[in-house]
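The complex is shown incomplete by one protein chain, all other protein chains being positioned as in the whole.
Chain IDs A, B and C follow the sequence of writing; residue 1 opens each chain.
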Amino acid sequence: MAPSRSLIALLHGPDKPGLVARVAGWIFERGGNILHADQHNDPEAGVFFQRVEWEPRAVAPGQAPGAEAAAFAQFAATLGMAAHVTSAAARPRVALFVSKADHCFHDLALRWRAGEFACDIAAVVSNHPDLAGAARTYGLPFHLVPVTPATKSEAEARILAILREGGAELAVLARYMQVLSADFLKAFGRPVINIHHSFLPAFAGGRPYHQAHERGVKLIGATAHYATAELDDGPIIQQDVVRVTHRHSVEDLVRKGRDLEKMVLAQAVRWHLESRVLAYGRKTVVFD
Amino acid sequence: MAPSRSLIALLHGPDKPGLVARVAGWIFERGGNILHADQHNDPEAGVFFQRVEWEPRAVAPGQAPGAEAAAFAQFAATLGMAAHVTSAAARPRVALFVSKADHCFHDLALRWRAGEFACDIAAVVSNHPDLAGAARTYGLPFHLVPVTPATKSEAEARILAILREGGAELAVLARYMQVLSADFLKAFGRPVINIHHSFLPAFAGGRPYHQAHERGVKLIGATAHYATAELDDGPIIQQDVVRVTHRHSVEDLVRKGRDLEKMVLAQAVRWHLESRVLAYGRKTVVFD
Amino acid sequence: MAPSRSLIALLHGPDKPGLVARVAGWIFERGGNILHADQHNDPEAGVFFQRVEWEPRAVAPGQAPGAEAAAFAQFAATLGMAAHVTSAAARPRVALFVSKADHCFHDLALRWRAGEFACDIAAVVSNHPDLAGAARTYGLPFHLVPVTPATKSEAEARILAILREGGAELAVLARYMQVLSADFLKAFGRPVINIHHSFLPAFAGGRPYHQAHERGVKLIGATAHYATAELDDGPIIQQDVVRVTHRHSVEDLVRKGRDLEKMVLAQAVRWHLESRVLAYGRKTVVFD
Partner (left out) sequence: MAPSRSLIALLHGPDKPGLVARVAGWIFERGGNILHADQHNDPEAGVFFQRVEWEPRAVAPGQAPGAEAAAFAQFAATLGMAAHVTSAAARPRVALFVSKADHCFHDLALRWRAGEFACDIAAVVSNHPDLAGAARTYGLPFHLVPVTPATKSEAEARILAILREGGAELAVLARYMQVLSADFLKAFGRPVINIHHSFLPAFAGGRPYHQAHERGVKLIGATAHYATAELDDGPIIQQDVVRVTHRHSVEDLVRKGRDLEKMVLAQAVRWHLESRVLAYGRKTVVFD
C-alpha cells in the first residue's frame, strides 16, 4: 500500500541529458523522499517517460495539500515535460458501463469491495436493465440508458450528463456492447478502458470467439485497451491468452474467455488507478 | 516410446453411430490390442476423427509386415472413412528448408540427434550457402538452390527433384524465407510445415516483429502451420506466445521470438511425426 | 453441453487386451452410441483407466432410467473393473465450506449461478459468521458451525449431520481454515476437494505465501487436491502458477494468489462434476 501522503507523477517529453537527476534533485531539495522511480526512453521517438512516487515534506498547517503537486507540474513544464500528478491517497471516481453479461461487472465490483481498487464507483451505466439488481447488491447507482441507432446521440448526451454529475474521471467498459462515438469520447475527455474478447489485432470487430473457432487457433485471448475513435485500435494496456484445442466449441471459448476478460480488464484498471499507464500514440508504457 | 510393432491409424469421415465399437472390434477380432485411442467429432461438420494405436497379432514368418496396415485401411473404407496408417517404428524421411537464420535448424537437428524425432533427415535445402557448414557438422546433405524471381520455377523444379530423390515424406520450413508456389505444393503432394513468427492471424505477411512493435502488443507469438497455396493461412498446428513490454525493442522481440519459434516448430514437427495431427479444411485436430 | 440422456462411466482395473473393444462392443450391441471415449494405461502399475460417455437407446416407457447405468456397472465388474456411472443430466449435491475469505466462495457461487457447474449447492458450512450475508444473496442455506480444539469432534458431528441431511455428494473447501479429521473424511465417505494456496509439495502447511516470500521464489502457485487423512498430501487435481518478482510484498502475493486459487479450484470442481477425474493412490487421471 502506498503511504497516503505520497505523490505520483507521470511525465513525458523530449528526451535530453540530466532529466533523471533534475527530477530527483527537485524532490530532494524540497525535503521529499523518492519511494519509487521508473523511467523509459523510446530511442526511435526520442521521448522520455517517467513515473516517480515520492513522499513530500510534511505540509505546513495552513498549506494547501495540492500545492506540491501543482509545483511539480510547473517544474516539469520548465523541463519541457507534460506531467500528470496525483496523490496516492486519491480515490478517482469511476463509471462502469455494462450490458447483459455480468462476469466482468461482478469481478470488478468484488475486487473494488475487497479493496483491490483505490477508487469510488460513481455510476453504473447500462443499455439494458439486466444488471440493475446486481448493482443494487453492491450499493451502486444504476443508470439505464437504452441505445438505438436512432437515439444514439441523445443517449450519449444523457450518459455524458451522468458521468459529469458523478464526477467520473475514468470510464470502464465492462463488456458494454455499444460503440461510443468519437464525439462522445472527445466530450468526456477522460480515459475510457475497454475489454475486447480477442487477442488484438487478431479478430477485431464482432463475434471474435466465432472467428477464432472458425480459424482454428490454438490460443484465444483478451485485450484491455483505451478506447479511441478508431474501433478496437486504441493503445493496448494488457493482454493475455489461454490454450484451446479442437475439442472446444464456441461455447467453451466463450466460457474460457470470460475468465481471461475478467483478469485482463481487472489488471488494466488496477494499473490505471495506480497511475502506472502512460498512453502515447497507439501504444502504452506500463510501469508495473 | 511406442513399441516398435504397433500401428497408428488416423481416420476421418462422416460421423455415424457405432464407429468406435466397429474399429475396436475389428482390431480385437484379429488378435490386436489397442494401446491408445482418441476420437473427436465435430458436431457442426458432422465429421468423426480418430487416432488409434494398437499392437497387431505377431506377424507370421512369411507374412508381409505392411499387410495389417493395408487391411485396416480397406476396412476403414467400408465404414466410409479415409485412413492413414503408419507403423510406429517407421522413420519418415524429412527435408529441412532453411535460409540464413540458424536457430530453428540447430534446434531441430539437435533434437533429431538426441532421438526426440523418429525420422531420418533426407536433405537440407537452402537458398543461401550460410548453413552449409552447420549441416555438415550434423552429417546432413546440404543442397544450395538459389532462388530469384526470374529463376523461381526452375529452382522449385530442382528442389522437387531433390525431395523425390531423397524420398521426402515431409518438408519443414525452418525459417525458409521463400514462398513455395501452389504448383510446387501440389507437385510435392506431401505435408509442408511452416513456422510463422507471429501469432496468426495477427501480423500475417512480412516483418511481423516490426508490426507487433509498432502496434504495441503485450504478447508476441509464433505459429506452426501446414503451408497451403494461400500464404500464412494454412491449418494451424501449434501456437505460443511470450510476454513483452514497452522496454523491448524490435531486436529484443526478434531474440525472444527465436525461442518461441524453436519451441513451437519442434512441437508441431514432433506431433506430426507421431501421427497426432489431422488437418481438415482450415483447421487441425491434434491428438496429443 | 452434454446431451441430457447420456451416461458417463469412469472405469479402472487391471489392464488386459481387448478392454476398449469389449466396452465399445457392449454399448454398441445395446443400441448405444459413444460420444466420447478416452483411456489411459499406467504401464508401471498395470492399471487401465477409461472415461466413456455414450447415449443409450431410448428408454422404454416403463423402464427405470437408472437401469442402463446399473447394467453397465455389472458388465464392468465381469471385466474385473470398478465403474462409477453417472447420468450427464445428474446434478450432484455439493456442500461448500468457507471461513472468512470470500473470494473463492463468490467465484464458485457466481459460476454456479451462470450455469458453469452442473450441480446443486446443498449447504454452505462455515466456522465463522462472516459470509452468512453473502450466502443469503445467492439464496444458499448457511450453517454456522464454530470449531475450537475442544469442540472439534462435536462440530464435525454436526457438520456430518448437515451434509447427510442435505444429501451432499461432494464437499468443496473454499479456503476453509480448519483441517478435517481422518475420522470425518471416513464417515463422510464422499470426495472432498481442497484448495491449497501454494504449488504443492512446496510450502505445504500454514502461511504458504509467507514461506514463498521468504524463500524468494519467482513463481507462486495454488493446488486443488482431494483431501485425505494426510494433510496437503492428497491426489492433485489441478495446479497453476503466476510470476512474481522482488517487488511483490507478502500482501501482493496474497492478492495475486487469490486469482490463482479461484481459477484452480473452479477448474478442479468443474472437472470433478463432469466425471473427468479418477483418483488412484496419490495421483489423479484427469480426462479433460
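To be clear about the criterion, a residue touches a chain if its C-beta (ideal position, glycine included) is under 8 Å from a C-beta of that chain, and two chains touch if they have at least 3 such contacts.
The shown structure was predicted, so the numbers you read here are calculated from the model rather than taken from an experiment.
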> Out of B:Glu116, B:Asp130, B:Glu214 or B:Asp233, which is the one that touches the chain we can't see?
Replying inline: B:Glu116
> Which listed residue, C:Leu131, C:Val147, C:Leu265 or C:Val286, touches the chain dropped from view?
Replying inline: C:Val286
>> For review purposes, identify every residue of chain A that touches the missing chain, sorted by number.
In response: 17-22, 24-25, 27-28, 33-39, 41
>> Even though one chain is hidden, which residues of chain C still touch it in the full complex?
In response: 40, 42-43, 199-203, 214-219, 221, 235-241, 245-247, 249, 282-286, 288
> On chain B, what residues meet the omitted chain?
Replying inline: 1, 102-103, 106, 110, 114, 116, 137, 251, 255, 259, 263
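The criterion applied here is as follows: only the chains that are shown with their structure count from here on.
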> Between chain B and chain C, what is the gap in Å from one C-alpha centre to the other?
Replying inline: 38
> Distance from the CA centroid of chain A to that of chain B, rounded to the nearest Å?
Replying inline: 42
